[in-house]
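The other protein chains are all here in position, but one chain of the complex has been omitted.
And then subunit A:
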Amino acid sequence: MKKPDVKVVLLGDMNVGKTSLLHRYTERKFKDTISTVGGAFFLKQWGPYNISIWDTAGREQFHGLGSMYCRGASAVILTYDVTNWQSLAELEERFLSLTDTANHDCIYALVGNKADLTDLKAQLPLDLSGASPASLSGTGLHKQVPREEAMALYERILRYKGLDEKSSLPAEKMCFETSAKTGYNVDTLFETLFDLVLPSILRKRNENLVSPTVDLEEYREASARRGKTCC
């Protein structure tokens, strides 16, 4: 098993589209999902680095596992559904506390998914936006969460975490609206994050270089086992 250099965690209520976002990014397609049980992760090769992306379960039943998934995370993607105001509220009420176990310099991103349901421009993937909007279907659903709401939450998160607003990444940059269905903004989201966590990877590598450790435990276990099985 390749050991990941860094961890990114997707958090958010059930049904907001965390699994779909990960599928879109890793497999480049939108497929049927079933509500995630427990959690799953995907290993992404990013240049010379391995990034593990954890897809967590939004269901209440698995809520308790969240802290463990977030332990040591370098980035957390807090996901909500732009057509569902409650899903944004849940982030603040239920999910934010799970991130206490994340790294101190953890990066937070707020992601409003299913933008294809509310925004014309999200009905096409970002890089194809030249196509005529006439061919697009109407946007049936009412957008319940304006981006400003998410940006406001982002600022509150910085305050909860005791982070200085000036030296932290700006809300403008860290609040995304995406569509796993069309692919809108999905690559941008992940790739922006990866670029931002790179310094954290480098720092971790350097730490390991500075204090090279000889693993005495390993040796001890081996010798003890030998001793025990001499019967």
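One rule holds in what follows: a residue touches a chain if its C-beta (ideal position, glycine included) is under 8 Å from a C-beta of that chain, and two chains touch if they have at least 3 such contacts; residues count from 1.
Keep in mind that, in the parts below, contacts and distances are computed from a predicted model.
One chain of the assembly is not displayed; among "Guanosine nucleotide diphosphate dissociation inhibitor", "NADP-retinol dehydrogenase", "small monomeric GTPase" or "Transforming growth factor, beta receptor associated protein 1", its UniProt protein name is "Transforming growth factor, beta receptor associated protein 1". From the set A:Gly47, A:Gly64 or A:Gly162, the residue in touch with the chain omitted from the display is A:Gly64, counting the whole complex.
Residues of subunit A in contact with the chain left out of this view: 1, 37-41, 59, 61-62, 64-65, 67-69, 71-72, 101, 217-218, 220-221, 223-231.
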